[in-house]
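Apart from one protein chain that is not included, each protein chain of the complex appears where it belongs.
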Amino acid sequence: MRRAELVMALVMAAFSAYLMWKSTELPIGWIPDEGPGGGAFSFWLAAVMLISCIAILIRWVRRTSPVAQSTEPYMDRQSLVLIAIVAGSLTAMIALIHVVGAYLAVALFLVFYVRFLGRHSWRVTLALAVGTPIFTFFFFDVNLRIFLPKGITEPLFYPLYEIFL
Amino acid sequence: MKSLKVSGIGALAVALAFAVAGVSVSKDATAAWEPKKPVEFVIMAGKGGGADKMARLMQSVIEKHKFSSKPMTPINKPGGSGAEALIHLKQASDPDHTIMVTLNSFYTTPLRQEKLKIDPLSYTPIARMALDTFLLWVHKDSGIKNVDEFVKAAKSSGNKWIMAGTGKGQEDQLLTDFLNSAYDLDMKYVPFKGGGRVAKELAGKHANSTVNNPSEQLGFYQAGDTVPIAAFTPDRLPMFKDSPTFKELGKDYVYFMQRSVVGAPGMSKEAAAYYQNVFKQVYDSAEWQKYMKDKSLQGEYITGGDLQAFWKKEFENHRQMLTKMGEM
Partner (left out) sequence: MEILGHLLDGFAIAFEFQNLLLVIIGVTVGLFVGAMPGLGSVNGVAILLPVTFAVPPTGAIIFLAAIYYGAMYGGAISSIMLGIPGASTAVATTFDGRPLALQGKADHALIAAATASFAGGTISVILFTLFAPPLAAVALAFGSPEIFALMMLAFATFIGLGSDDIPKTIFSICIGLVLSTVGYDVISGEPRLLFLDITGFLHGINFLVLAIGIYGIGEMLWTIETSQGKMTVSQATLSISRFFDGMRKLTGSIKTMLMGSFLGYFVGILPAAGATPGSLMAYGVAKTMAKDPASYGKGNVDGVVAPEAANNAASTGSMLPMITLGIPGSPTTAILLGGMVIWGLEPGPRMFIEQTEFVWGLIGSLYVANLFSVIINLAFIPVFLWVLRLPFTILAPMIFVACVIGGFAPIQDMHDVWLMLIFGVVGYLMRKLDYPMAPAVLAIVLGPLAEPALRQSLLISDGSFAIFFERPISGGIMAVTIFVFVLPIYRAIRTRLRGSSAGGAA
């Protein structure tokens, strides 16, 4: 926990500094007749972020906050593996949307999660993996006219567009 | 392991895709080009503004008369004064199914943000649907009736005279800049989000004047809150017969806002021809003609090379105007 607190505070301090630097691309001072420049608001807020991070670091050194005292691990091995698998499969699904489109990616994600992580029967798995994309297609593509990305599976949808749109 | 799996699925999907595509191509080979999927109809401005309302009118006309075999789905991309929309079209994965409604930021945004490396002339010309007009507006309670009185009032207020507009370096500021230099004024230009908001600021007397389009001020004009005192058009507008043009007043200055439809760069000839035909039908429709009359819009339908030539001329004009302003 203690090490995680330090790492997070340092990362966030660096991010704050980046934000301050990035804000200076626009004027951060006073422009006559226009008021504060376009970068002023974000610059000073990022400065406050940096100060907060320094305060967090000071408390870390002096061990005055609960996380800075904690000797528990930030994440035990079992949770780490579980979270990594979940977050990884989520990342893979989003990446796959670019390639094979939202519908196939969602189906594959559900098969992986429900069958291999959840160890549910194939019947439940397939019902969800097929049912969810069908429901989504009718709700978003057909009803709301919000077309989810299709990637290379786009031609498969041409006949569906003919029928439903 | 993961990459193996992905490529396996990818291969399968590609095979399927080709199979289906093959079937559909062989079927349609003889027919004229038609969109195969919903057409992305990008709007280069935010929700609720003049360009947005117009785009949605076009879309509803197309839908009502079934001018297009697939729906056009409007998406607003106002980010970065339209930079986001321009980039979106430039990078469109499927240029044959991506079109955009545009305005004069089609010129000003690429000029002001050279980093984007956008050449407006590379976009596919589809249709110029109208030219929107500009007038100079003041509040009724100011008592100002003509340009002379306006100049007198603005001069005496110096930089306390607030001209509300839609954004730095955009049309409204070009016009404000013209007025400032032509009449030796020092009006303060205050940007707000969207033309509707600008009109509201004038009606609420938070601003002294605006250079709105008629469509934006119409509600307040009809309610009698705001008064047009001069037009930036070559001839007087039928709707505002009492407002002289700046040309009449001895300043040779005319400014229009284009309301055009463009296709993504690299759109096929067949697709461009299809959309040109769709929007010609929209232009000729009773709904569009009525809208043009009601909102005091001008301009003929032009397309193809004519539109391209029009862009070239306007792009140069804007380059000069912006250079003069020091915005480049």
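Per-chain residue numbering starts at 1, and chain names A and B are given in the order in which the chains are listed.
Quick note on the criterion: contacts are C-beta pairs under 8 Å (C-beta built on N, C-alpha and C of every residue); 3 or more make two chains touch, one makes a residue touch a chain.
From a predicted model like this one, the values you see are computed outputs, not experimental measurements.
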{"item": "Hidden partner chain, touching residue among A:Ala14, A:Leu117, A:Val130 or A:Leu160", "value": "A:Leu117"}
{"item": "Chain not shown, touching residues in subunit A", "value": "1, 4-5, 8, 12, 19, 22-23, 25-27, 30, 34-39, 41-42, 45-46, 48-49, 52-53, 55-56, 59, 65-67, 74-75, 78-79, 82-83, 86-87, 90-91, 93-94, 97-98, 102, 106, 109-110, 113-114, 117-120, 124, 128, 132, 136, 139-140, 143-144, 146-149"}
{"item": "Footprint left on subunit B by the chain that the document does not show", "value": "47-48, 75, 77-81, 83-84, 87, 112-113, 167-170, 191-193"}
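Operating definition for what follows: only the chains that are shown with their structure count from here on.
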{"item": "For subunit A paired with subunit B, centre-to-centre distance based on mean C-alpha positions, whole Å", "value": "35"}
{"item": "In the complex, subunit A residues that touch subunit B", "value": "33, 92, 96, 99-100, 104, 108, 145-147, 151-159, 161, 165"}
{"item": "Contacting residues of subunit B [partner subunit A, same complex]", "value": "2, 6, 9-10, 13-14, 16-17, 20-21, 24, 36-38, 70-71, 73, 94, 159, 188"}
